[in-house]
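To start, the structure itself, in structure tokens.
With one protein chain held back, the other chains of the complex are shown just where they sit.
Presenting subunit A:
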């Protein structure tokens, strides 16, 4: 069922906020298929919303368009309540990622990634740097632009990321660290 776009005259802005262009005049309906996500609030609004990772798989359909809900953002509950840490069917696995020189770590859901390549791409985007891991090629003349990615395993040892198969990595990793070369 279609809904009219916003057009009520009772809230037309007073003169000193005269402002002609609003989001409702944007007619560009292309979605970014490469990144696979699109959100439609109501036609003709189409928002470009891309994250390098799809956190959630929940979706519902409104106006024949799929709206994805990021799992960790809906429903609105704090993560701690009824946390199913030890359940095998848990669909998220958050680890902390620390970058050398920055005291606050960031959280990352490893299960939202399918491979090392996926993970590296996310980290490079999150931390605005080039990451070296087991399969990376580095420009040796510009090593200061690179950071090395290591992980702490269950025994507390720090290992280079990428040496073991992805699934094995997932079962061993406790946290990640990005250090200068």
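As a convention for this text, a contact is a pair of C-beta atoms (placed from the backbone, for glycine too) under 8 Å apart; a residue touches a chain by one contact, two chains touch by 3 or more; residues count from 1.
Throughout what follows, contacts and distances are computed from a predicted model.
For the chain that does not appear here, its UniProt entry gives the protein name "Transport inhibitor response 1", which is one of "Guanine nucleotide-binding protein subunit gamma", "Transport inhibitor response 1", "ATP synthase subunit b" or "Integrator complex subunit 4".
Interface with the hidden chain, as seen from subunit A, comprises residues 3-8, 10-14, 16-17, 19, 21-26, 39, 41-42, 45, 47-51, 58, 60, 62, 67, 69-82, 85, 91, 96, 103-107, 128.
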